[in-house]
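A protein chain is absent from this complex, but the other protein chains hold their places.
For clarity, chains are labelled A and B in written order, and residue numbers in each chain start from 1.
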Amino acid sequence: MAFGSGLVKGLGVTFKEITKTVTKGAETVQYPHQKEDPAPRARGVIALHEGNCTSCMLCVRECPDWCIYIEGHKELAPPRRAGGKPRQVNKLDRFDIDYGLCMYCGICVEVCPFEALFWSPEYEYSEPRIADLLHDKTRLSQWMETVPDFETYEAGSEAKVLKVPR
Amino acid sequence: MITSFLALEPAYWQSTIFKLLMAFVAVLLPAGGTVYLYLFKMVSFMQSRLGPMEAGPYGSLQLVAELGKNLQKEDLIPAKADRFVYAAAPYVVLVSTFLLVLVIPFGPDATFADLDTGVFFALAVTSVSVIGILMAGWASASKYSLLGGLRAAGQLIAYELPLVLAVVGVVIQAGTLNLQGIVSAQIDGQIFGWGGIGNPFILTQFIGFFIFMVAVQAELTQTPFDMPIAESELVAGYMTEYSGFRFLMFFIGEFATANIFAFLASVLFLGGWSIPPFIADALFADGNYSNIMNFVGPLIMGGKMLVLTFIIYWVRFTYPRFREDQLQKFAWKFLIPLALVNIAVTGLLKVVFE
Partner (left out) sequence: MSATAAGPGSPIANDSAADHPMIDRRQLAYIAAQAADARVNVELEAEGMTLNIGPQHPATHGTLRIVARLDGEQVVDADPIMGYMHRGYEKLAEVRTYPQVTALVNRIDWLGSFANEVPFILAAEQLMGVEAPPRAQWIRTILFEMARVANITLFLGDMAVQLGAVSPVFYAFRDREHVLNQIEAATGGRFHPNFDRIGGIKDDLPAGWIAETRRSIGKIRDFTQEMEDLIIGNEIFQTRTRGIGVIPADIGLSYGMTGANIRASGVDWDLRRDTPPGQSSGLAYDQIDWKVWTHPDGDSYARYWVRLQEVREACHIIDQLLDGLPGGPIMAKVPRIIKVPAGEAYVATENPLGVMGYYVISEGGLEPFRVKIRSASFSNMSISPWLLKGTYVPDVVTILASLYFILGDIDR
């Protein structure tokens, strides 16, 4: 009976899977009791380093969804050394990212010329209310603690490892 | 059974109520157990996952959760449905399961009804479920359900014949249609003169066993014969419009019927409630055999049933499904001729070796 060998082999594959799961455990992770760690580069949430932001509005312009809202004002800061002119600095009043709109594309992080935005692999920030998905300046700065250091590169790479301002 | 062990004389109505309760236990308890073991755990392990783990330790109370979930659902009846037929269909399917369990012997005296034409009765009442499925398909007033119901009817009727013919070989070998008699024939039988394990008919009737298991798979509309409820095509076939408690009836009916067929197969081919005589002779030196086996028999039947249902579900979760015409071709052009050959050879050998 030629009609048989493939069927038996198929049964063997599934039986092997049963024994593998019984002896070595399943491939799944019992969330929320166990959690997997995402990769360090995983795009979980965007963190803001307020000190570097100059409200240049590049991230606002480049976002495909326009989910970043920035308001700032110019102030006169004291001169750097005695006898100099007071210099104009931009101070942030408002820096909101609406994670209900965010596509997690990373364009804002990439275009920022002053390295004020960083990716963090945190992903557990879902809210019952959509309005709470708007992260304000304070919350975005809190995410900075979860930003991992940049990884070293593979051999043969000419890229330089950047540092995360803490 | 109760008479001899407890030295009681129950009235007819008392023993009837007892049998009624036992029938529910015999149908529903194994159904619940096998749902947990096979549908929740075995299929999950086959797919590298653990299955339900939250409800109770290791997900053992998941069935209770499912029960509660289905009970609290809205009772939907499609507007154009034939209300009485729609409501009655699940119960018709369940009726055939309960009728089937009536003739299964669970011990030397532990039967519900010891019919002389036990096998004939059992095979006849399996056809009652076909009516239930047709009722469900038609009364749902939906094209998908109708397609599913018609496919199911054609399939079930086609596979009745291999089911019956596979058993004929066993009947020839046992010489009786009485299921208790078939078990006795296996206990008292001998293989080439050695009566150590009796003569379980699976050894000589292996072709009949194969055909029986294939036909059972088709009778339960399980993959590879699950065209009627082809999930990826017709959503759920004749069961599409059912929700809540009515769907639960179909669901439990399906699993209960699988168990009852496995009981039947273990009676016909594996020796039923008996343990191999050489072990029995060692354990029961005195005449307490009958009384002990009346309590141990159901457990042994349960064990054999678990083995057979493992095979049924193992095949179910591994193979793709046949198309309806290929299914019919397989039944009519392959299984039935094979079963007829089996009957002829069995009859010949019975005459030769008697």
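Definition applied: a contact is a pair of C-beta atoms (placed from the backbone, for glycine too) under 8 Å apart; a residue touches a chain by one contact, two chains touch by 3 or more.
Fair warning: this is a prediction, and the values are worked out from it, not measured in the lab.
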**Item:** Options A:E17, A:E50, A:D96 or A:E122, residue touching the unrepresented chain
**Value:** A:E17
**Prompt:** Hey, which of A:A39, A:M57 or A:I130 is the one touching the hidden chain?
**Reply:** A:A39
**Request:** Can you list, in ascending order, the subunit A residues touching the missing chain?
**Result:** 3-7, 9-10, 12-14, 17, 27, 38-43, 62, 64, 103-107, 110-111, 119, 151-159
**Chain not shown, touching residues in subunit B** = 43, 46-49, 143, 147, 223-224, 226-227, 230-233, 235, 317-326
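Simple rule for what comes next: only the chains that are shown with their structure count from here on.
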**Where subunit A and subunit B are represented by their mean Cα positions, the distance between them in whole Å** = 55
**Request:** Could you please specify the touching residues of subunit B with respect to subunit A in the complex?
**Result:** 42, 44-50, 53, 314-315, 317-319
**Prompt:** If you look only at subunit A, which of its residues touch subunit B in the complex?
**Reply:** 7, 10-11, 13-15, 17-18, 20-22, 26-28, 30
